[in-house]
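The complex is shown incomplete by one protein chain, all other protein chains being positioned as in the whole.
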Amino acid sequence: MQDMQNGDSPQEVNQVGDTEDPSKFLGDIIGAPVVVKLNSDIVFRGTLQSVDGYMNISLERCREVDHNNKVVRDYGEAFVRGNNVIYICLDDGSV
Amino acid sequence: MQDMQNGDSPQEVNQVGDTEDPSKFLGDIIGAPVVVKLNSDIVFRGTLQSVDGYMNISLERCREVDHNNKVVRDYGEAFVRGNNVIYICLDDGSV
Amino acid sequence: MQDMQNGDSPQEVNQVGDTEDPSKFLGDIIGAPVVVKLNSDIVFRGTLQSVDGYMNISLERCREVDHNNKVVRDYGEAFVRGNNVIYICLDDGSV
Amino acid sequence: MQDMQNGDSPQEVNQVGDTEDPSKFLGDIIGAPVVVKLNSDIVFRGTLQSVDGYMNISLERCREVDHNNKVVRDYGEAFVRGNNVIYICLDDGSV
Amino acid sequence: MQDMQNGDSPQEVNQVGDTEDPSKFLGDIIGAPVVVKLNSDIVFRGTLQSVDGYMNISLERCREVDHNNKVVRDYGEAFVRGNNVIYICLDDGSV
Amino acid sequence: MQDMQNGDSPQEVNQVGDTEDPSKFLGDIIGAPVVVKLNSDIVFRGTLQSVDGYMNISLERCREVDHNNKVVRDYGEAFVRGNNVIYICLDDGSV
Partner (left out) sequence: MQDMQNGDSPQEVNQVGDTEDPSKFLGDIIGAPVVVKLNSDIVFRGTLQSVDGYMNISLERCREVDHNNKVVRDYGEAFVRGNNVIYICLDDGSV
């Protein structure tokens, strides 16, 4: 019988089965162009320079884009605090 | 007499009884098409590639769909941060 | 003299007195039809298949219903992340 | 010199002085009719059956009421996840 | 060189200097009339009966007041979950 | 190789470099007039009496001001729960 937790964080899901690890994907795209969506409806495009244990991210050539992908601000290098990140995906130009 | 906690996370519920484990369901659908609803009213469809201990998820053939299931963006592979996930279910085309 | 905490999670309330345990109710309704209200104004109806230590839930025959209890989506089996749950109650058809 | 924390949870306030304990009030009202206000502007009336260490609550004869105290749903027994609770008070009919 | 944290909770600020302790103020006003502002724009007036380690609060003669200080509900005794508290101040009638 | 965390709290950023400490600034302004902005768009002006390890704050001569700096409420002494604080700055009258 396992003790139950239902907190927001850290909430644990028990054993899922033999799967790779989502962070492997992150490791594979270091140095690649990415799209990063943040909580506050902010979308960044830039080069994923590094990711730390808290999913804090540093991006190079970081641009904030609007819903039509138009650049609204060019930040150069930016540090994004991990808990604001919703998703990260490769920017192959089609996104 | 048990000590009381009422924090958001990690909040614990004590002993529930002999039940399977919700994460077994996740394990069973690795590699399957899924629908993932996120906090910010974002719905992803894609193939569940992996899930880690924090419910971070990597999806292949990941598409963002609107309320009418129309694809609004095609992300290819995406990393979704676990705390944004509301629910995951099998995508048998009927959803 | 006890040390004070006032964090969101894990926030603790000290000794309450000899009461059953709310999770006993959850254990009793495994396998039963339930209504689950989530943070984002989402209401699920389904069969409570399992609950884990973080109140992650797997539901069978899971349907999303609107405020008039009309089914808007039929998910079959779904995994709901615990921190999104507001309340769970038995679905005796009267709810 | 004490180390400073200013996190949401678990945030601690240091020594307050010799006071009873708020949870004593909860212990005293087990089995009594209560009003429970939740984060999402939901108000429950019901009999407080049990409270656990995470302020998860089980209520019997649980009814959801609107701002005019009109019953909008009758849930019978319900499990309410602790982190959604704002306040609990005795329901002496005057509330 | 100190390790960096930037989580919501528990977030720590390091050494601040020889100051009293904010909780001393709370200790001093036990038994006094207070105003308590909660996250959801709720304002309570009542007698501060007790505060625990998680800033859970029990109030006697607890009334909910609107922006014009008009009593909208009289709760008698109420338990307020600590993480919903924004601020507490003495109610000297001028507030 | 470092383990990754991306929780809201406690989220850690690793080694930053030899910098002073932001809390030194807080220590320096104990007893000084400050402006404190809270999450719920509330702005307090008052004398910073003390700060604890959780950034809970006690303010003397605490006034709530509107966007035009007009005092809307005078609280005398107030206890502000740390997790609601966005920023604190010196009140040199120019703010």
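By letter and in written order, the chains are A, B, C, D, E and F; residue numbering begins at 1 in each of them.
Everything that follows uses one rule, which is that contacts are C-beta pairs under 8 Å (C-beta built on N, C-alpha and C of every residue); 3 or more make two chains touch, one makes a residue touch a chain.
None of these values were measured; they are calculated from a predicted model.
Asker: On chain A, what residues meet the omitted chain?
Answerer: Given the touch definition above, chain A has residues 7-18, 21-24, 26-28, 30, 38-40, 42, 44, 49-58, 62, 73-81, 83-84 touching the missing chain.
Asker: Could you list which residues of chain F touch the chain missing from the display?
Answerer: Where chain F meets the chain not shown: residues 1-17, 19-26, 35, 37, 39, 41, 55, 82-83, 85-90, 92, 94-95.
Here is the rule we use: only the chains that are shown with their structure count from here on.
Asker: When chain E meets its copy chain F, do both sides use mostly the same residue numbers (more than half shared) or mostly different ones?
Answerer: different
Asker: If chain D and chain E share one sequence, what is the angle of the rotation that overlays their CA atoms, in steps of 5 degrees?
Answerer: It is a rotation of 50 degrees, to the nearest 5.
Asker: Quick one: report the Å distance separating chain C from chain E, using the average Cα coordinate of each chain.
Answerer: That gives a centre separation of 29 Å.
Asker: Residues of chain B touching 2+ other chains?
Answerer: Correct list: 2-17, 21-24, 26, 39, 54-56, 81, 83.
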